[in-house]
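Removed: one protein chain of the complex. Kept in place: all other protein chains.
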Amino acid sequence: MIWTLKDLLGLEDLTREEIKFILDTVASFKEVSSREIKKVPALRGKTVVNLFYEPSTRTRVSFEVAAKRLSADVINIVAESSSIIKGETLIDTGRNIQALKADIIVIRHSCSGAAILLSKHIDISVVNAGDGWHEHPTQALLDIFTLQEKLGKIDGLNVSIVGDISHSRVARSNIWGLTKLGVKVTVCAPAMLIPPEIEQMGVRVTHDIDEALKNADAVNVLRMQFERDEQGAFPKQLEYFKNFGITRERLQKAKKNILLMHPGPLNRGIEISSDVADGPQSVILEQVTNGIAVRMAVLFLVAQGRDKNKK
Amino acid sequence: MIWTLKDLLGLEDLTREEIKFILDTVASFKEVSSREIKKVPALRGKTVVNLFYEPSTRTRVSFEVAAKRLSADVINIVAESSSIIKGETLIDTGRNIQALKADIIVIRHSCSGAAILLSKHIDISVVNAGDGWHEHPTQALLDIFTLQEKLGKIDGLNVSIVGDISHSRVARSNIWGLTKLGVKVTVCAPAMLIPPEIEQMGVRVTHDIDEALKNADAVNVLRMQFERDEQGAFPKQLEYFKNFGITRERLQKAKKNILLMHPGPLNRGIEISSDVADGPQSVILEQVTNGIAVRMAVLFLVAQGRDKNKK
Partner (left out) sequence: MIWTLKDLLGLEDLTREEIKFILDTVASFKEVSSREIKKVPALRGKTVVNLFYEPSTRTRVSFEVAAKRLSADVINIVAESSSIIKGETLIDTGRNIQALKADIIVIRHSCSGAAILLSKHIDISVVNAGDGWHEHPTQALLDIFTLQEKLGKIDGLNVSIVGDISHSRVARSNIWGLTKLGVKVTVCAPAMLIPPEIEQMGVRVTHDIDEALKNADAVNVLRMQFERDEQGAFPKQLEYFKNFGITRERLQKAKKNILLMHPGPLNRGIEISSDVADGPQSVILEQVTNGIAVRMAVLFLVAQGRDKNKK
């Protein structure tokens, strides 16, 4: 397969083969970060712009490290409140960045569809680093890569996603990616945090955490973003922990080697107990490590895809 | 000609020959950004400090990209409110940056004269990235370079500058530069946005936009910074657009190939209509592209000038 896509906007629009191709590419970049000199010249002389309309230290840093290990020049544009580029439209900002002869824009935006909109108006590559509740494809790719690396396969696995599914781009991208790869996905949350008709995405729904853990090969625990719950729709923190928190007791009833994943940052004692987060089944920090390799692979591929488009 | 100036503070103090020499140097750097590997070693091992007392994502990013394509190390110091270097004076800050063995300070400051003041107290190079209402020489240089590139010449052209001339460093630097190069400059704005005795700078004044467009080879449309109009001196936005906004109808009465320039960011529907901004006469994005080449040339020249001074 030859990669010809100039953008990575989400997993919904990728084929199973395209997702597998990315995962194969990740493996070859993972080794770079374990070298003495963690640097390859793949994107030397290229300019990567991190365009972050939402603050996100973790994702920005991960993309910045990945781009620098590929020898790219990295420019960070972080919108603090409304100061970014004085009220310019997103499309004008994108066209200006293109006019700088940048090669890739990594965009994080609070509006669903922002990355797609941007990609339609510029010729350079766009990588979606999270758009509203819509998609966060590199997070899902690193989750899937970690699953595959740890369990040796991906097809036929049972994976449960626990937490606020309604407002989670991480959940959506995981569901698109996992179901395409033959994973049986269960989502688990209080009813008010499950979007209506989610079953049409090909997932099973349960409100019972023990049911979600039963037979699961891995559980992906979402961060409960209580700080964003402006409408008071969330359960109380203690109540949530009591009913949905991942604890040692609950894991003892699950498969012995169940993998525990979390996109970070952790709310210890809310969606997950501390001992479990630091326990032997947790692969949370390995997800972070794999995030670098995933982003290196994605930056590399979209740059290649754009070159193919130009020819 | 051998470049011996260690600073670029404004266009008022440069000779016609010096401005032409910079423009010639720009041309040779423009090609770099169209290469596969957009990088030359001209400033390898040099340190460029972006010292921004006013927020300006666009200008900071343009200088940062330019410096990185020259292989310089770039340090960004952006003053958020008053936190910058705990109330130290500008001169002390400059001396400290010099003591770091930095090579070039790119300074943006809200006080007119800040760059000149700084340059008098340090030996390393100072590039003015905008000081109060005074000068913004790299913006004017990229405007002039774009004019010359598009129209094949500069001497004898008619250029109109439309907008808030009183508070515009872009206008001032353009007027100094253009008049030295033999351009006939017209400024056009409501009376309250034209500084008194501006004719002494060698420009023609009109308050009639159609008059300003008539016979113009290019029109440089300034951003109306309504967000800065604390005294309520500005006309209403709709009224401004009606009387001074650049629209298709108005351009139809101008020269057929009139160039449309704007320093960005655009206020669509205020100083310029959207169709015109995106239309065939607009060179707004080419200005952005040329901005990189101009800043590469300027950083390169001042570093050279400083070396000459040391010998």
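All chains are identified by letter, namely A and B, in their written order; residue positions are counted from 1 within each chain.
Throughout what follows, a residue touches a chain if its C-beta (ideal position, glycine included) is under 8 Å from a C-beta of that chain, and two chains touch if they have at least 3 such contacts.
All of these numbers come straight from a predicted model, not from anything done at the bench.
Peer 1: Have a look at A:S34, A:Q200, A:Q231 or A:Q252 and name the one touching the chain we're not showing.
Peer 2: A:S34
Peer 1: One chain isn't shown here. Among B:I37, B:L100 or B:L238, which residue touches it?
Peer 2: The one listed residue touching the chain not shown is B:L100.
Peer 1: From the list A:A27, A:A42, A:L151 or A:V288, pick the residue that touches the absent chain.
Peer 2: Counting the whole complex, the residue in contact with the absent chain is A:V288.
Peer 1: Please identify which residue in B:E17, B:E31 or B:E88 touches the non-displayed chain.
Peer 2: That would be B:E88, which touches the missing chain.
Peer 1: I need the residue numbers on chain B that touch the omitted chain, in ascending order.
Peer 2: Residues in contact with the chain left out: 44-47, 49, 73, 75, 77, 80, 83-89, 92-93, 95-96, 98-102.
Peer 1: Identify the residues of chain A touching the omitted chain, counting contacts across the whole complex.
Peer 2: Residues of chain A in contact with the hidden chain: 33-39, 55, 57-58, 61-62, 64-65, 68-69, 80, 223, 227, 264-268, 285-286, 288-289, 291-292.
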